[in-house]
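Can you read through this structure? Questions will come right after.
Excluded from the complex is one protein chain; the other protein chains are retained at their positions.
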Amino acid sequence: MRDSYKKNNDPTPSHVRLYPRGAFCLFMLTALLFSCSGQDGNYAQYGGSFFMPPPDVDTLVLYDINDPPTLDPARSWGTFDGLLVSQIFSNLVRFNQKAEIEPDLALRWEMSDGARCYTFFLNPQAKFSNGRSVTAEDVRYSFERVLDKDTASSSRWVLERIETIRAEDPLTVVLTLKEPFAPFLGLLAMPAASIVPREEVERCEREGIPFGERPVGSGPWLFKEWRHDQYLDFERNEEYWGQKPNLKRLRMRIISNAFTAIAEFETGRIAYINPLPEAEILRWKTHPQWKKYTELTNQLSADMLVFNCERAPWDKEENRRALCQAVETPLVLECVREGAGAVITGPIPPGLPGFDPDRKLFKYDPDASRELVKQNGLDKREIVLLLPSSDQFVSSTGVIMQALWKKIGVSVRVHQAEWVTYRRMLREGEFDIAYRNWFADYPDGDNFLYPLFHSSQIGSGNMARFADPEVDRLIEESQKEMNPSRRSELLTQANALVYEKAPALFLWSRAKYIVTQPWLKEYTEPLIFNGTQFLAERIEAPAVDLKHKED
Amino acid sequence: MKALRHPYILTGGAIALLLVAAAIFAPWIVSYEPDAIDLHNRYDAPSWNHWFGTDEIGRDVFSRVIHGARISLLIGVGARTMGLIIGVLVGSVSGYYGGKIDALLQRIVDITMAFPFLLLVISIAVIFSEGLWPVFIALSAVMWASMARLMRSQVMIAKEREYVAAARAFGASDARILIQHILPNTYAPGLIWWTMGLAHAIMAEAGLSFLGMGAQPPTPSWGSMINYGSQAIRVAPWVSLFPGAALAVTVLGFNLLGEGLRDVLDPRGQSQQAPDGQQ
Partner (left out) sequence: MGSYVIRRLLMMIPVLWGVITIAFFLSRLAPGDPADAMAGQRASEELRQQIREQYGFDRPLHVQYGLYLWNVMRGDLGLSYDSHRPVTAIIMERFPNTFRLAFSAMVAAVILGVSAGLISALLPNTWYDRITMFFSLLGISTPVFWLGLLLMYFVSVRMRLLPPSGFGDGGIQYLILPAITLGTQSVAFLARMTRASMLEILNEEYLRTARAKGASPFIVIVKHAFANAAIPVVTIIGLDFASYLSGSVLTEKVFSWPGLGRHIVTAIAQRDYPVINGTVLFFAVIFILINLLIDVLYAYLDPRIRYD
């Protein structure tokens, strides 16, 4: 058939002479162009300004790398979808930019019964965007929806400490906990605890559309449109019962490549670069004009290399410590993240109760480590360092660790696995040491201790499979302790004990650089992922020649 | 030899030879270990000490590029040869026997070709965990199909020739006829196929690395170097430009070689084949 047709080809012998050097020259030229492109003056031709003007002064355009899976509070567990959920919905309480608890739907609340019972008094002004008032019944419905087994919510744990939910009257709701839990209000500010209107959820069910595709809530922003893999559009809720945002529209673009995002920023089409990739930090931080707009924000997070404490030889504390002492974490931090972050002594990051700024790092002592390695036979077999294939600095960290541990005689094989595989291997303990990073769900030291190192969390968040009765006891006590200073004391003790026992090599708490456009005013990067509702932001068109503005 | 005077073969062959030499003699060419880190010399610009500069953790880019030639060649040659073997086997059986076996094998070829190339490769790379083996398996599993197709048509033409009929009349076995009389006549298209696709296989490995699959750190694969390096393209362009250039020159070299071989060995264009799939 197709073979039956005789195909033609070049009948004339070609005598083309080629110079392979040509290719090289071309690339050298490109390289030259890149390196010579001075950082000043790039923008001089555009009205003498180093930045591009905003395309629209009423719209805040931000971005993230991946399309969120859902906007349904019950199904959301990521940081980006969590941030978006918190724009559309309200909670009983919410986080501000500094991750402090503020009233949201609840005007005020009372605690009783030894901190087991919380009574919330709702704001009578609060309305869903469909016009109906938010009532105590909605709170009950929303929470029960998350707790309902059929919803299969991955955030069920957020509300599982609640025993009963009672709507006293339309504006009063009483939550009773199984046991006192000091950071409980933090849980209520999480996206999973958002209040949803029952009639809208049920309408979506009837129409066969996931609620996460057409969310309706009582937040400051209305969900407008979702073009998957392109953008999500939000509009100011003109009927919002609280302080309304300054800007009219919010657009969240999906830009799947960090370099592309920078190009978009440089052409003025997005309002920030968040976060600045490690490789770019120096360029912006030292730029004569941009450095003013490049800011460092701490993240409530901890990066660590967890040991598989159930697998020999990592069941012995001294073996784990031997590896920890062979690493100079400040130097590694400086190298892989350009110093963006702070070294930690235990899982709790700076800024949270339990972090002890006076505590010293393990003494850097590779000689002692080498001794121990030889003595305990840690050099006998190759150990597996499991990494997620996500950021470049993670794999750089892995390679550096490999080199550092090689110096003390331990041979390491880096196994970089794609995300889901990484998660499964982590969960099933198929590693010796694994990279792990943890971002706060709620701003409390407990969030870094209980899920990661309490023995009851083995098989869930405790991937190190670390079990220590003393650590367990301190964590449990801190959960029930309502006095802030005594609680802080308990957390500090637990944190220090975890550091000493070394179920993980604690690396650092991340900080990130963010560059904002000069025309974006009043933007504050929240300390916790859903700690902003973009209320204060303004865009002020700069006085530059706008005739160069494109599309 | 006339072939050696052909400019495409000359340049393509020179590039290929250079590459093979670089791969074999890599440890003697470079003065740094490819994964020796130097945290005090990160993102150093190209200099006399580091010809291609250093990367984000102070590794010598030149050394990594040279060692990367090993990975690229290993993957390219390996996958291509594996594809060739499977393709020749399937194609010759299919073309020689015809009938039901042919129909069945051709459907399998159809299925393989209809399966989206990069997707199959990604899926296999994910299944067989990380590293270079899955890349090799995946590329072989995809690339044999076009060879089988090509081989089949070649065998179908060859088996109608008189000497094959004569051999059969003398009672030669099928295997003997295939190996002694038919296959030698098909080496030219096979060789061209092999060379042209080599470039493609090397490129596919790079593409996988860009998606975060393939070589494990600290293995110096060009693809992963370009991928990670491209993040620093504004700050330290050399980190990604040199492996990129190496990749481009390599692919160019094998393409030239393939084109040249085609000019010389196959002026009627019997072996003109569509690519296995693209990115």
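Worth a mention:
Just so it is clear, A and B label the chains in written order, and each chain counts residues from 1 on its own.
Keep in mind that, in the parts below, a contact is a pair of C-beta atoms (placed from the backbone, for glycine too) under 8 Å apart; a residue touches a chain by one contact, two chains touch by 3 or more.
Just so you know, these numbers come straight off a predicted model, no measurement behind them.
Checked against the full complex, the candidates A:183, A:197 or A:212 give a single residue touching the omitted chain, namely A:212.
Among A:313, A:461, A:503 or A:531, the one in contact with the hidden chain is A:461. Checked against the full complex, the candidates A:94, A:140, A:236 or A:253 give a single residue touching the omitted chain, namely A:253.
Contact with the chain that does not appear here is found for just one residue of B:73, B:88, B:177 or B:251, B:251. As for the chain not pictured, it touches chain B at residues 107-108, 110-111, 113-120, 122-124, 126-127, 129, 199, 203, 206-207, 210-211, 223, 226-227, 230, 233-234, 240, 244, 247-252, 255-256, 259, 269, 272, 274-275, 277-279.
The chain not shown here touches chain A at positions 1-2, 4-5, 7-12, 14-18, 22-23, 26, 30, 33-34, 37, 42, 46, 66-67, 69-70, 77-78, 149, 152, 154-157, 210, 212-213, 227-230, 253-257, 259-260, 263-264, 266-267, 269, 418-421, 423-424, 427, 441, 451, 459-461, 548, 550-551.
Assume only the chains that are shown with their structure count from here on.
We define each chain's centre as the mean of its Cα atoms; on that basis chain A and chain B are separated by 40 Å.
Residues 3, 6-11, 13-20, 23-24, 27, 30-31, 34-35, 258-259, 262, 277-280, 282-283, 331, 335-336, 387, 389-390, 392, 395-396, 398-400, 402-403, 414-418, 421 of chain A are the ones touching chain B in the complex.
Against chain A, the residues of chain B that register as touching in their complex are 6-8, 11, 14-15, 35-37, 39, 42, 45, 56-57, 126, 129-130, 153, 156, 212-213, 216-218, 228, 230-238, 241-242, 244-245, 248-249, 252-253, 256, 262-263, 266-270, 272.
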